[in-house]
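All protein chains but one are shown in place.
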Amino acid sequence: MNVSTTGILAQSLEIALALAAAPLLLGWVDQWRARLQNRSAPPITQPYRVLRKLFHKESVVAGSASPLFRFTPYVMFGCMTLACAIVPTISTDLPLATAADAIALVGLFALARTFIALAAMDIGTAFGTMGARREMLIGFLAEPALLMALFCTSLITHSTSLANMVGTMSHRHYVLEPSLAFAGVAFTMVSLAENARVPVDNPATHLELTMIHEALILEYSGRHLAMMEWAASLKLFAYSCIGLALFFPWGIAEVDSPLAMLFAVPVLVFKLAIGGVLLALIETASAKMRIFRVPEFLATSFLLAVIGLLVHQLLES
Amino acid sequence: MIHIDWILVIVAGWLALGVWALFALHRTKFVARRLFPLGGVLGLALAGVALDALFSTAEVAELVIGLPGLPMHLRLDELSAFFLLVIGAGTFGTSMFSAGYFRAGEGTAPGLLCLEYHVFLAAMALVTLADDAYCFMVMWETMALSSFFLVTANHRVASVRQAAYLYLLLAHIGAIAVLLCFGVLQANTGDYTFANLRAQHLDAVWASIAFGFAVFGFGAKAGLVPVHVWLPEAHPAAPSPVSALLSAVMLKTAIYGLLRIGFDLLHGGLWWWGAVLLALGLISALVGVVFSTVQTEMKRLLAYSSIENIGLIVTGLGLALIFRSYGMGNLAALALSAALVHVLAHAFFKNLLFLGTGAVLHATGERNLGKLGGLMRSMPWVAWLVFVGVLAGAGLPPLAGFVSEWLLLQSFLFTTALPNSFLDMLIPLVAAAIALVVALAGYAMVKFFGVIFLGQPREEKLLRAHDAGLWQRIGLAWFAAGCLAMGLLPVPLIDIVDRVTQRLLGAGLAQTVHANGWLLLAPIGLERASYGPAVFLGGVSAGVLLGVLIARRLYRGTLRRADPWACGYVGINARMQDTAEGFGQPIRQIFEPFFRITREQPSPFDARPHYRVDVQDRLWHGLYLPIARLVDWLARAVGRLQQGRISTYLMYSFVTLVIMLLLVRR
Amino acid sequence: MHALLNQSINLYAAFLLIVSFAMISQRRILSLVHLYTTQGVALVLATVTVAYLTSQPHLFYSAVITLALKVFLIPIMLHRVIDRLDVRWDIEPLINIPTTMLIGIVLVVFAFNLALPISQLSSSIARSTLGIALACVLLSFMMMIVRAKAIPQVIGFLAMENGLFFAATAATNGMPMIVELGIALDVLVGVLILGVFMFQIREQFDSLDIRHLERLREE
Partner (left out) sequence: MPATLPLFLTLLLPIAGGGVLALFGHLERGPQINVAFSFATFASALWLTAEVILGTPILGFEERFFIDPLNGFLVALTALVGFTTSLFSQPYMRIEREHGKMTAPRMRLFHSMYQLFIAMMLMALTTNNLGVLWVAMEAATLTTVLLVSVYRTPASLEAAWKYFILCGVGIAQALFGTMLLYLAADRVIGGGEGALLWTHLAAVKTQLEPNILALAFVFLMLGYGTKVGLVPVHNWLPDAHAEGPTPISAVLSGLLLNVALYAILRCKSLAEGAMTNGLAGRTMVAFGIVSVVVAAFFLRRQRDVKRMFAYSSIEHMGLMTFAFGLGGPIANFAGLLHMTVHSLTKSAIFFAVGHATQRAGSQLMDDIRGLLQSSPTLGWGLVLGSLAILGLPPFGVFASEFLILTSAMRQLPWATPVLLLALGVAFAAVFGRVQAMVFGESTQPPLPHRPALVPVFVHLGLTLMLGIFVPPFLNEWYQQAAALIGG
């Protein structure tokens, strides 16, 4: 793998950006949700405050917790960081991107999911196992859906390496791709589920009948919880970036053009802002669905993605 | 001719160990601690020789034994070398584990068990070496027979007997089918050497018949749906090291058979053969994984997961056949590589998992998931080593399972070039199904690990569970290391597989892969797809490190141990955790049509309410029992011939005579 | 003279056939034995005639053996068995007699046109009787099938053997001597054993009705 200085630069810039901006994005979304629901909105920096608070609190760990339990938050954090690192947000010239293509990215998310589910089972409370089960339930439907959504684009771009996919998408002169429409919708639905947003999950409640993600991290506190929260925000960031990069791939810098990167950052911020508002809009507009409905929801997205593939085979190849 | 001789020496060594054990029939300690490790070392040697043979030219040998005019021919080519590698590597760890596993007074005498075990190994090795139909069949059946005796080791238990019976029955019927396949291949030449069979270029019809017999025969051994029913019965019945070998190594000999006959002797063939394999593999994968998620017995869960993995492998073979039939060498090589890599990966992680269950079984005497839990505390060694296997089995990066899965999905992604539009339509669906299967496998694995090792111990005795001994740790560690190594260094793996694909398809991935150094796996080209597990792992660990640093840097509070929070609920106990049934419930609900579910619901006024759910295979009631009933019916019908009346018998004779005379007369 | 004797063979043959039919229709065991004896006599006469015409000494010997065996020894033994076990009447046969007769006639026709081509190939002087011999064999076979008691069955068996013997004489001027001797020996021993058996069966089942011999079956 050929590593250029600009590449390293872009890579580190991206990681830094992700780490910094992820909580911000979360805050932005929450702010807008509040606005749309006519609540007085928290400041956009609210997630930062939460992190700071957690970092100053004492971490209480269940007596029966195994090393796996304490180790998991960092794994989550690491996985999500890598995810953000390999998704081309401001540049396609990323040394790390060659290490993991779209399939590996899905694998990465699956790895994180496995860890968090196991950690939740580790304590052996009713909530933990319930959360783990629900998480895996969502996972085994969301993963293939995500994969298929990505495949739609890789069939168009004849590549699964994210950098190339994004590069090709941004280059090709604009044509209407019905398959992409399907893929986009499917991807959005998956992202909602994966990031524990309404209508699949509601990060705001601790109602055991409905909660999924919260049940997983119920036993965490202090620094571990901080890591978890941060990882969650990174996940949201990564997903939004993938979506934007694949379906709205404009303004992302190409190889060896450091200047373009400077231009790319504001573009990204702009796109994320729009995306955040849209997300908030969706969350406000829709109601939380019963847990039994979730599989249907995800199955729909899975089918949409597959239909996207078929449509591509029929019309576009 | 050095390699094959060495291999024969090793095989002879195994047999010698077996015979030696006969003289130490009941000296458990000697047999376990001395003979099994020796066998394991021989296995390691076999792996080494095979690896070396893989990169050298084919060798042949002849034994004195065999049919008159047909001495047993042996041939060591890349294909057999690869599978010998699988056998050897699989044997080493299992034998080491067995050294710490077998105890006195469990069913068959240890010495006898040792004999059967090593005969089994020898037979498997010779199956892959066989170069004529007779030798192949003899070794094939010997393998089945010895493994039958291993499965039925604890024959005091009725269920074990039934399982073993079902196993041998299906194995034998499959073997007869394979035999008929050879009968077609030899095309009346009366010459059974593979060289001759290879030379016979059959017309499409006969070739398809042969292929059909082969698929049925080897499918019955590999556990393809619908002839998989023996597998989830036999594997739990056997002692754990045996189940490990059965599932991780023996099933692969069936894959070897499919490759040898389908690709080598029949030279690929028609595209729809590939489609058939694809369909069978996919169905098996789906059925296997869905059933494994709802199992409540740990070894059954793993057995079904074996069906799933075999399904994935066969899917790869099918795809390779399709590509080959359209003359797309490189894509065929890609698909075949995926399958072969999975063969190797599955051999390692499935061994690991089964041996793990063995350790748990010995420590707790409990095989029911509903009664296990929290073993991570009491047996950390087993837990952490098995954890590696679980990640690999779930097909997660950066471990072994993911490489093959990745290659398989890649090969599906680039099928658009196929001239057959029907397949073009089909294959995205197949890819989707594969993705689904892999995700479900993750579900099953999480259930497996979580329910056994995590949470609160569901029984008192689990607290006293002892960790694995040194021998067992060696065995487990070997496989865990293998999973890691294969996961992190896919390029050497591709080198190994490349030899086989070159032999079978005349194409391989080695050059393209080597173009991008040993870190990156880019089978078609860097711009199309690339995967660098080492870097991947580096990235993740760097992220973890970053996280740790940040925590150290920012964290002000302290760490305190306390009771679990659980939303403030205090009276929490182990019974409140999800049981295995509970964990599988969503899958049961979603895939209802797959199962034949019988429930016992408690009534609201029950004094001691209990809930039982029993999930069975529909095939069993839809296919096998009807067949049995039909046979019985026919038997009854036939029985009327023998009614004991002498006049009737004379009448038979008389009528037969008259009929024959009439026939001659005309 | 020769011509007359030639035709006499056919006469004996016809007589054999009639006897066979008579056996089928006969219910009384004692008269079955008589019929068997007369059959034996006819057989001897036929053999002697052939022997005389073809002047083959060994046929004379076999005629003598036949006389001893089938006219004296076996009938006497059968008589003694019947007296000892005193079975006089056979119970109703499994198929009623008229039907049996009809089937018998069909069989005769069948046997004739089966034997026709072969007898033309035969060089024997009595070849035309081959069909009759075959008919006798088949008839006694059928008799064995329809009879429900042990003794009639045995008699049927012996009658069948007679038919074979006659066929041998008629078609090929008799088998080689050694074979004839062997056959005679076997028949003798066989009859002895059968005799013993009947006593044993009688004492085990206190009846000679072979419908008692239906215990061994696929239930």
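Details
Chains: A, B and C, in written order; residue numbering restarts at 1 for each.
In this section, a residue touches a chain if its C-beta (ideal position, glycine included) is under 8 Å from a C-beta of that chain, and two chains touch if they have at least 3 such contacts.
In this text the structure is predicted, and so the values were computed from the model without any measurement.
Just so you know, the chain we are not showing touches B, C across the whole complex. The omitted chain makes contact with just one of the residues B:48, B:183 or B:582: B:183. The missing chain, though absent from the display, is touched by one residue of B:80, B:94, B:152 or B:351; that residue is B:152.
Mapped onto chain C, contacts with the missing chain fall at residues 114, 117-118, 121-123, 134, 137, 141, 144, 150, 153, 157, 160-161, 164, 167-168, 171-173, 175-179, 182-183, 185-186, 189-190, 193-194, 197, 200-201, 204-205, 210, 213-216, 218.
Within chain B, the residues in touch with the undisplayed chain are 64-69, 133-134, 137-138, 141-142, 144-145, 152, 155-156, 158, 161, 164-165, 168-169, 172-173, 176-177, 179-180, 182-184, 186-188, 190, 192, 631-632, 634-639, 641-642, 646, 649-650, 652-653, 656-657, 660-661, 664.
The rule we apply is simple: only the chains that are shown with their structure count from here on.
Farthest chain from chain B (centres taken as the mean of C-alpha atoms): C. Here the CA centre of chain A is 36 Å from the CA centre of chain B. Looking at the complex, you find that chain A touches chain B at residues 1, 52, 55-66, 68, 73-75, 77-82, 85-86, 96, 98-101, 103-104, 107-108, 110-111, 113-114, 117-118, 121-130, 132-134, 136-137, 139-141, 143-144, 147-148, 151, 154-155, 158-161, 164, 206, 208, 218-219, 221-223, 226-227, 292, 295, 302, 305-306, 309-310, 313-314, 317.
Residues 373-374, 376-377, 387, 391, 394-397, 402, 405-406, 409-410, 413-414, 416, 424-425, 428-429, 431-432, 435-436, 438-440, 442-443, 445-447, 449-451, 454-456, 516-517, 519-520, 526-533, 535-536, 538-548, 551, 554-567, 572, 574, 576-578, 582-583, 585-586, 589-590 of chain B are the ones touching chain A in the complex. Only residues 639-647, 650-651, 654, 658, 661, 665 of chain B touch chain C when the two sit together in their complex.
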